[in-house]
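Complex shown without one protein chain; remaining protein chains in place.
To keep things simple, chains are lettered A, B and C as they appear, and every chain counts its residues starting from 1.
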Amino acid sequence: MIPRYSRPEMVSIWSPQTKFRIWYEIEAHACDAMADLGVIPRENAEAVWKAKNVEFDVDRIDEIEAVTKHDVIAFLTHLAEHVGADEARFVHQGMTSSDVLDTCFNVQLVRSADILIADVEALLAALKRRALEHKDTLRVGRSHGIHAEPTTMGLTFARFYAEMDRNLRRLKTARAEIATGAISGAVGTFANVDPAVEEHVCEKLGLSPEPISTQVIPRDRHAAFFAALGVVGSSIENVATEIRHMQRTEVLEGAEFFAMGQKGSSAMPHKKNPVLTENLTGLARLVRMAVVPAMENVTLWHERDISHSSVERNIGPDTCIALDFALARLTGVVDKMLIFPDNMLDNMNKFPGLVMSQRVLLALTQAGVSREDAYAMVQRNALKVWEERSDFREELLADKDVVAALGVAGIEEKFDMGYHTKHVDTIFARVFGDV
Amino acid sequence: MIPRYSRPEMVSIWSPQTKFRIWYEIEAHACDAMADLGVIPRENAEAVWKAKNVEFDVDRIDEIEAVTKHDVIAFLTHLAEHVGADEARFVHQGMTSSDVLDTCFNVQLVRSADILIADVEALLAALKRRALEHKDTLRVGRSHGIHAEPTTMGLTFARFYAEMDRNLRRLKTARAEIATGAISGAVGTFANVDPAVEEHVCEKLGLSPEPISTQVIPRDRHAAFFAALGVVGSSIENVATEIRHMQRTEVLEGAEFFAMGQKGSSAMPHKKNPVLTENLTGLARLVRMAVVPAMENVTLWHERDISHSSVERNIGPDTCIALDFALARLTGVVDKMLIFPDNMLDNMNKFPGLVMSQRVLLALTQAGVSREDAYAMVQRNALKVWEERSDFREELLADKDVVAALGVAGIEEKFDMGYHTKHVDTIFARVFGDV
Amino acid sequence: MIPRYSRPEMVSIWSPQTKFRIWYEIEAHACDAMADLGVIPRENAEAVWKAKNVEFDVDRIDEIEAVTKHDVIAFLTHLAEHVGADEARFVHQGMTSSDVLDTCFNVQLVRSADILIADVEALLAALKRRALEHKDTLRVGRSHGIHAEPTTMGLTFARFYAEMDRNLRRLKTARAEIATGAISGAVGTFANVDPAVEEHVCEKLGLSPEPISTQVIPRDRHAAFFAALGVVGSSIENVATEIRHMQRTEVLEGAEFFAMGQKGSSAMPHKKNPVLTENLTGLARLVRMAVVPAMENVTLWHERDISHSSVERNIGPDTCIALDFALARLTGVVDKMLIFPDNMLDNMNKFPGLVMSQRVLLALTQAGVSREDAYAMVQRNALKVWEERSDFREELLADKDVVAALGVAGIEEKFDMGYHTKHVDTIFARVFGDV
Partner (left out) sequence: MIPRYSRPEMVSIWSPQTKFRIWYEIEAHACDAMADLGVIPRENAEAVWKAKNVEFDVDRIDEIEAVTKHDVIAFLTHLAEHVGADEARFVHQGMTSSDVLDTCFNVQLVRSADILIADVEALLAALKRRALEHKDTLRVGRSHGIHAEPTTMGLTFARFYAEMDRNLRRLKTARAEIATGAISGAVGTFANVDPAVEEHVCEKLGLSPEPISTQVIPRDRHAAFFAALGVVGSSIENVATEIRHMQRTEVLEGAEFFAMGQKGSSAMPHKKNPVLTENLTGLARLVRMAVVPAMENVTLWHERDISHSSVERNIGPDTCIALDFALARLTGVVDKMLIFPDNMLDNMNKFPGLVMSQRVLLALTQAGVSREDAYAMVQRNALKVWEERSDFREELLADKDVVAALGVAGIEEKFDMGYHTKHVDTIFARVFGDV
């Protein structure tokens, strides 16, 4: 992922430096376990820890790899330069490169998941704050982009909260999916390395031993992981699209933060563009595009082929980095976005009172008017509002059939907004618990 | 999904007949709840149940829809033909079409999930049986399609079992994801229908109330559902590909079931094709292709747009039907597949003893031979086996350097297969528990 | 594809009846060619044509297939029932089932492409008509959903025309991609069937002989075909999204056709939903979802495996049917859509004159005002318009610095719309040629 869409903490998880550090820990812990088993001398295991505080030299390792053509061997060679060739000679004994690579990859994914989980938690906090702030801010609900009935801005934030809360659960499940390690040898039989080594290393790294591996950890786990990220990305697009709609010139019910007269803003105050949320829409596509290749990676030939590797070298860092960046950006947008309640009312009243037409229709039928007559009564008045932008309530009050059916007070009452907001607290309690 | 890849039970979930039945139940239970609330007369609610045993007439409903241009209204009109126009006049009061459509869709997905879960359980039983049957059946493990070290056929089945067991868990999670219903009105505010109605209907249908809906149930749930199906499909491809590889003419370690001299078999016994597993490979692609559109469906404009609908009308039935068919087909294949242990041994011995070369190398270094010398000693003997198809063990026994390092008995011992199978029980215990 | 999104002509291409008819033609023409070569008796070839006017009995063929478990053999058996078992005994000689299946599939795709091409041509006609009709209908151009500078509605239609015209070219290329046939035998060597048979059959069916086939026609052709359809689908979504935006309550610059007071319309005239274009948005996803599986189908093992088949049995008809339906629906929408020029002007004047701010800025700098000063001058006046909804022109005329720089006439002139439309004819000439 390009720097423009990256945050340093997530990037650092995917740096060569971090990777080598994890490799080191895997090898060192494995030596301990082998010493416990009496397979290698204790002093050799202890010697490996001499490198505990070493910053491995990525350039030097690359230099060795240019000769050995093998990344794990290059690392082991470099490690021996720190530990001593003789002391290091039991490192990696009975293990296969994939034991190190796959376990490391999962450690990186687990750490990435931890950041993503924290990201979603931060987003949830912002959404909750804005939901409570605008619990009662009236706004027209829209289906098909068309005004339907009143709702509140708080409900909009609350539903994004509920959706992201489900995503939090999905990310936690995804994290559990890939929190496994494997030190099981060339085809997963533990022929040359005891299962106790795997158990020890996994415990030290916060992983569970993969119950059955081949040369590799099975890739259905990773497919499920990236699929979960794809869902989170799609939810980001959902929220972003709402904000983009709100910021349209004609709607202007909300906007990404900007200081109106700020130095450096464009000369055109009307031209404040929702570029962050548009950007999030694109980032969602990037996150989502990893899902299918991750699923195609599930099928490996026999005990493994290496087709998955090039895919993961890219989507591993890129997808985690993009999603981390996107979540943080969205949190910033939600946290600071401008809400324009007056414009919400203006929009709702574009055709004054018309959002109440369904309620009036229902009231007429409940008052005993036949469905056909009720329709005709509503329609003739609604059409006037539509064509002349008159006020629906006033039209109804001037329509003697409607007055006959509902009475003046009955008509007036239909325009009480409380009718539409009476269950907001119930919904908030469902979403946030007692708040 | 075309009939060729369909099974009747799953198809019936997605029939118009079933759909209308579910709509009926939603409406009837909603009437009960409204009667409980005193919103509509009890006798009208009871009258709806007169249609309890009616098979709704799909053609008649289609006929009405041709006039009304609205499927839910067409159904309600037809329902009134059974219940009586007057008795039925409170049916659907305060509800919106989506309340019925979305809740019904989730009921269908839940029922589909139940079948898929049962499908995976049947597959697990078959995999477990074959794993136990071939726990000790020796076979060469392969990485990159190339012989690596010995493993057993039972381990192959066991890893598919473990993978499908994870898929079982994923399907159960996916089922929970979409086991919600919503009766919340035009924009989700319960303005015209009390939340108690939603609670009652959901309880009767085995669903949870959606904590916050708009006009629709949020589509991140469905995205997660179809993503889970995509992972299951990918695992099917994984298993299918292994079987296809086993059945290759040159490998022939296993095959889809056929009776050798069966009447009607091809004149060419060598031409028994793995067409079922190839078919499963294609079906996996069909299952997987629903994932991205389901994710694209997450973003709806404001309180809903209807872009998701055409997608779901297709991927809903098609993906569930294809996956059900694929799982059942795979279970049949696994259950009956032919295993050829003799060919497994023949293949392992294509280059006699060479699969033990890594172990010999390890033994030489453990015996104090330097890594370079050990390599040279293994390589010169391995090359002879490679070029002359001689026996690796015999070559080693004739190499005085190797004999000097390992001794005759030491060399012999390296060709003991027990070395590679010693942890099979451990792995089986991890996968199956105590068996 | 479900009937709801299907049109009969396209559906009929994919009916079993049509498929068997094409199979018949392939076999009959092949017999002719073999008779020409002297490989089979002329009278047997001629006998096959006795079935020329037969409607093949799909149920009967299914009945036979239930026994033979092979669709092509079932068809040949049924054909023999019409032609006579003895007369028919040379039919299919030296051919393999795939020769028939693959050539037939391509014939179906070619015919589908012909319909799709005609669909796009009809759409182009509608777009052109509307473009010319609204060539000068002023409308605000928007970037990021925010007002930018004036444009015309005709330019919007014209760019959709240009995009669909590119799609027309893509569909023609796609048609050429799959207009090949193959009668080359079990592994494509023509061992049992002369290349002259392939040439004759292809010529009769309007195809080119596939230069080199295996058992199958190579699937990169089909991948390219479905990719082209995916692009067309994406363009449909593009047009549909524009219309959905136009129909928003707050924008209301256009709408899918409806008669305002029409009998049976909703009681809520403001609630006319863009359901057709929303539906097109979903259909675009369905069309697009075929692209990746079609690409995954390219890789077949050796001379063929059958993994592609189940994919194509679905995406072949479904994608063509959905796209045909979508194109026709879009043509209807474009043809009849309502355009509201008055609302376009109202919207453009939401912040009166502000769309001219960029032009004024440019004029100030051209008049020698420094960039910083020009910005400040524009901004202070624009802000007033933004906050007070006053008129930008009047604000400028009241700003002595601006007047000093541009003069009164110079300011007035900046609000001439002709400035923005002066190149519309140039663009129309580029898109439509001389019109």
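Here, a contact is a pair of C-beta atoms (placed from the backbone, for glycine too) under 8 Å apart; a residue touches a chain by one contact, two chains touch by 3 or more.
Source: prediction; values computed, not measured.
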- Among the chains included here, which ones are touched by the excluded chain in the whole complex? A, B, C
- Residue in contact with the excluded chain [from C:R60, C:R166 or C:R389]: C:R166
- Sole contact to the chain not displayed, among A:N297, A:T331 or A:Q379: A:N297
- Selected residue (touches chain absent from view) among B:V292, B:L396 or B:I411: B:V292
- Message: Given that one chain is not shown, which residue among B:V251, B:L300, B:C320 or B:V333 touches it?
- Response: B:V251
- Note on the structure: Only one of C:Q108, C:T137, C:Q215 or C:N381 touches the unshown chain, namely C:Q215
- Note on the structure: Even though one chain is not shown, chain C touches it at residues 93-94, 141-145, 148-151, 155, 158-159, 162-163, 166-167, 170, 173, 177, 185-192, 195, 209, 211-215, 218, 220-221, 223-224, 227-228, 230-231, 233-235, 237-238, 241-242, 245, 288, 291-292, 295-296, 298-306, 358-359, 362, 419-424, 426-427, 430-431
- Item | Where the missing chain touches chain A, by residue | 1-2, 4-5, 68-69, 244, 264, 273, 275, 278-279, 281-283, 285-286, 288-290, 292-293, 296-297, 301, 305-311, 313-315, 318
- Message: Even though one chain is hidden, which residues of chain B still touch it in the full complex?
- Response: 140, 142-148, 244-245, 247-251, 260-261, 265, 267-275, 278, 292, 296, 347, 350-351, 354, 357-358, 361, 374-375, 378-379, 382-383, 385-386
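Everything that follows uses one rule, which is that only the chains that are shown with their structure count from here on.
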- Query: Since chain A and chain C are copies that touch, is their contact same (over half of the numbers shared) or different (under half)?
  - Reply: same
- Item | Inter-centroid spacing, chain B versus chain A (mean Cα positions, whole Å) | 25
- For chain B, residues that touch 2 or more chains besides their own: 288, 292, 296, 301, 305-306
